[in-house]
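The complex appears here minus one protein chain, its other protein chains still in place.
Chain nomenclature is as follows: A and B, assigned in order of appearance, with residue numbering initiated at 1 for each chain independently.
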Amino acid sequence: MQIPLILQFVNLLASLLLLVVFAMLAQRRILSLINLFAWQGGILALSTFVVAYSTAQHHLYYSAGLTLILKVLLLPWLLHRLIRKLNVRWDVETLINIPTTMLVGIGLVIFSFNLAAPISQLSEGITRGLIGIALASVLLSLLMMLTRRKAVSQVVAFLSLENSLFFAATSATQGMPLVVEFGIALDVLVATFIFGIFFFQIRETFESLDITNMEKLKDD
Amino acid sequence: MRNPEQIFAILFQLTQLLLVVLAAPLLTGWVNQCQAWLQNRSGAGVLQPYRVLHKLFHKDALIADNASWLFRITPYIVFGCMWLAAAIIPIIAVDLPFSRAADVIALVGVFALARMFIALAAMDIGTSFGSMGARREMLVSFLAEPALLMVLFTSSLISHSTQLTHIVETFAHYKFILYPSLAFASVAFVMILLAENARIPVDNPSTHLELTMIHEAMILEYSARHLALIEWAASLKLFAYISIGIALFLPHGIIGVGNWAGLPLAVGLLLGKLMLAGAGLALLEAMMAKMRIFRAPEFLGTAFLLAVLGLLIHFLLGA
Partner (left out) sequence: MIDLQLLALLATPLTGGIVLAVFGSRSWAAELNSLMSGCTFVASVLLTIAVIDSGPQVAFKEQFFIDQFNVFLVALTAFVAFTTSLFSRPYMRIEQHHGKLSTSMLHLYYSMYQLFTFAMLVALTTNNMGIIWVAMEAATLTTVLLVSLYRTPASLEAAWKYFILCGVGIALALFGTILLYFAAERVLGDGGTALLWTHLNEVKGSLEPTVLKLAFVFLLVGYGTKIGLVPLHSWLPDAHAEGPTPVSAVLSGLLLNVALCAVMRSKVLVDGSLGNHFAGNLMMGFGLLSVVVAALFLSRQKDIKRMFAYSSIEHMGLITFAFGMGGQVATFAALLHMTMHSLTKSAIFFTVGHAVQKMGTQQMDRIRGLMHVSPTVGWGLMLGTFAILGMPPFGVFASEFLIITTAMHDYPWTTPILVAALGIAFAAIFGRVQPMVFGETSAKSLPHPPALIPVFIHLLLVLILGLYMPDYLAGWYRQAAALLG
């Protein structure tokens, strides 16, 4: 029952990660959303670092560093810049009201914990439950993606989804091969750049970043 | 009394009874003083609540013509409930005669009883403010209570008991373990504490602005000794809540019965914790702005969410 302090710390970070996703889900302001995303990245980097330290896997230090640079510094900075350039500091509008979203969120957490329960029992004590938390964060990010109306917040949701997956990869399974992690990080970076290009194009064409404008393509 | 052990226990219990009822206004005074400092005022001193109580007890009570017995009896019941609640929470020592009898769910029940009476009394005299306050109070408590229960369940699950004494003992004697679930629960608890004690983001105890007040609206018709009792009860409630917080999340330093030698240290530690908690409360209030009443459900919903998350995480991580 008694697990090493350092892994308790990972557990704590995992819980914090879940909390941050919930906070993002409840967040109304776009700037705070980006700041929360940076926090999420920070927690992720820290947990990767702790796992690297406790399992003495050197390549995880690189992942932790990569996460720190990419997700705590570079991407939030890029998003902030985008927001400034596009001059969109408005409140985030959600499709469903926030308390309902929260309730659905709790439902999702219960669902994913249930789903992950048999897996948690498999792993030998150390990181049991982390898969469940990662899955819950993934589903919550998906929920955020569905309930947000603005392109920017959808992208933050997408990045948060990526963060949750990264958490699953680094903490729950103690690190995928570095080459894979590197590829994933690269894809995320490129994706963000493309998103950025898209923002400008969408705003130029639709004169707004509200994706409810984009409802022309439908099967009638 | 056959057994010196039992005598000690009763003595301890009496000490605590006396201590809480006397110290509660001091805590309120301390919080107000901290707030004053934070607002760059010199403040009225930590003893101000005693002066207010003294003043109120020496006044003639005025009661509305249409008030029934319910209105008169309520201050005593509320005061009694809060005193009982504060007395059964193990703050200095475990194994007290009273705290054996009461567990956390009963504690919530005691709070609910007091709330029900005060809300009924507020509606009894039939003023619009009273009814409005009662309605709002019920809204807040209806949301806060399940959250509080969730917090208590989380700690009960960890310690396998709903006995507050037992919970405290378990936590106080464990080696240091990081409980993510307890971290969530503690944040939720602070939010509930703010809401239940009519503190700032939900209510403002120092204003009488009709649009926003909740607690004050209910007690507008009270005067003199009735008001004194209700104010005192409010202090006791704050004291009780902070004690629950300490008992659940910072129980270290609590002593067993009969440990006279440890008593000074335990009291000192408790005093330190209370001062810290009071200062923290003042700081929290200073940092936050009062929110619109319609946002209160969201605030409490968040508390509930955190508490539920704590519970779920306990189930998943076993910690």
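For the reader, a short list of remarks on this structure follows.
The rule we apply is simple: a residue touches a chain if its C-beta (ideal position, glycine included) is under 8 Å from a C-beta of that chain, and two chains touch if they have at least 3 such contacts.
Only a predicted model underlies this, so the values are computations on that prediction, with no experimental measurement involved.
Contacts of the undrawn chain with the visible chains, over the full complex, involve A. Within the set A:A14, A:I30, A:V138 or A:V156, the residue that contacts the chain not displayed is A:V138. Of the candidate positions A:N11, A:Q40, A:T147 or A:Q174, contact with the unshown chain belongs to A:Q174. Annotation: of A:S15, A:S47, A:S63 or A:Q154, A:Q154 touches the absent chain (contact as defined above). Chain A residues in contact with the hidden partner, per the touch definition given at the top, are 57, 115, 118-119, 122-123, 131, 134-135, 138, 142, 145, 151, 154, 158, 161-162, 165, 168-169, 172-177, 179-180, 183-184, 186-187, 190-191, 194-195, 198, 201-202, 205-206, 211, 214, 216-217, 219-220.
Please note the rule applied: only the chains that are shown with their structure count from here on.
Between the Cα centres of chain A and chain B there is a gap of 38 Å.
If you check the complex, the residues on chain A that touch chain B are 1-3, 5, 8-9, 11-12, 14-16, 18-19, 22, 26, 98-99, 102, 105-106, 109-110, 113, 116-117, 120, 128-129, 132-133. Chain B makes touch with chain A in their complex at residues 175-178, 180-181, 183-184, 297-298, 301-302, 305-306, 308-309, 312-313, 315-319.
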